[in-house]
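The structure is given below, and queries will be raised subsequently.
Note that one protein chain is taken out, while the other chains of the complex remain in position.
Up next, chain A:
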């Protein structure tokens, strides 16, 4: 399910609208994921506090969404563009790739909550495809 020119344009335009709210979206997506999918917390046992408002969740949400925002500009070659992040996830973090889908879902929920008018079905499908392609690129080095 490769990204069409239309998908890329839709994602770029929508991400432009998100603007400064991106960090909050990242934080919210992580918070939602930890509460609705508690098994994902197993990767963060080393954090002192996993609650929605915690410093750890805020900081990590910003890290994750920052990487996704950077990937918006790399849509023509996600596998190449995410190569070092894929190394990190494959060899160091070893997050089961099934969790990428879970986090993607919670990003979509956070987007729907914060941008109800803009997150139309057409935007939803393109963003979903982008996150899926991104997840595949992130898993590229796993085996």
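Throughout what follows, a contact is a pair of C-beta atoms (placed from the backbone, for glycine too) under 8 Å apart; a residue touches a chain by one contact, two chains touch by 3 or more; residues count from 1.
Keep in mind that, in the parts below, contacts and distances are computed from a predicted model.
Novice: Name the absent chain as its UniProt record does, using one of the following: "Cytochrome c oxidase subunit 7A2, mitochondrial", "Protein TRANSPORT INHIBITOR RESPONSE 1", "Hemoglobin subunit epsilon 1" or "Transcription factor IIIB 50 kDa subunit".
Specialist: "Hemoglobin subunit epsilon 1"
Novice: With the full complex in mind, choose from A:9, A:70, A:93 or A:112 the residue touching the hidden chain.
Specialist: Checking the options A:9, A:70, A:93 or A:112, the one contacting the hidden chain is A:112.
Novice: So which of A:11, A:31 or A:137 would be touching the chain we can't see?
Specialist: Answer from the full complex: A:31 touches the omitted chain.
Novice: Which chain A residues touch the hidden chain?
Specialist: Residues of chain A in contact with the hidden chain: 31-32, 34-36, 52, 105, 108-109, 112-113, 116, 119-122, 124-125, 128.
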